[in-house]
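Left out: one protein chain. Kept in place: all the others.
For chain A:
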Amino acid sequence: MLNQKGYEKKQKSNEFVDIYIMGKRYNVPSSLTIMKAFEYAGYTLLRGCGCRAGFCGACSTVYRIAGNHELKVGLACQTKVENDMYLTQIPFYPAHKVNYEIDKLQGDGDQVVELYPEITKCLGCNACSNVCPQDIKVMKYVSHAIRGEISKAADESFDCLLCGLCASKCPANIVQYKVGLLCRRLHGKYLAPKASHIKERINEIEEDKFDKQLDELTNASKDELANKYNNRDIEK
């Protein structure tokens, strides 16, 4: 195995486990995540690695444990290695994407079914929810989408990282995470009440209402700025 100096220094008191990456055996500290175990084994990751902190969904991974037929999935940066883990990476999962012009859509109930008609074929197996690393009730938001309850689907799907594991398990070929994304955009654009104070402020800026104040600040000396800053009003 490659380059274990650093780890040996750090891992003296740790237990080790056997894992298999693409069929090859590696002995790695049991404390590592799947992602770090790949690196420990000498891999430099290109695909399947982004934020390294459970936010981007780039690192979906498939594995099974020896003796068990079940295929398991998880985020490589958030899942610890186990003994006899058989690992692979799913670097790219081809999924259907509909292109739309958000400005030409509407926030009504039929919109989502029109763009993603396959959602009506949902078998209700709940495999999507069971596989979600964020514990999102995926099937539930898909049901909302089928019923045209866009805002509910948007709310329920909010924590989605777009890792795509839901779609990888769907027998009806639904691309749940894209359906959720569409619902959230429709909700944000058409259904959520508008923030009127923003338009007001933009108008004021366009009417140059703040130019004089900003001119003064832009031309102020450091001392003048510090004086103003130290005496500014702070909202409770």
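Here is the rule we go by: contacts are C-beta pairs under 8 Å (C-beta built on N, C-alpha and C of every residue); 3 or more make two chains touch, one makes a residue touch a chain; residues count from 1.
What we mean here is this: contacts and distances are computed from a predicted model.
Protein name for the hidden chain, per its UniProt entry and selected from "Elongation factor P", "Ferredoxin-like protein", "FAD-binding protein" or "Quinol oxidase subunit 1": "FAD-binding protein".
In the complete assembly, the contact with the undisplayed chain comes from A:Leu181, out of A:Val62, A:Ile90 or A:Leu181. Across the interface with the omitted chain, chain A contributes residues 2-7, 9-11, 13-14, 30-33, 36, 39-40, 42-47, 49-56, 58, 78, 80, 97, 99-102, 154, 158-159, 161-162, 181, 184-189, 192-202, 205, 210, 213-214, 217-218, 222, 225-226, 228-230, 232-235.
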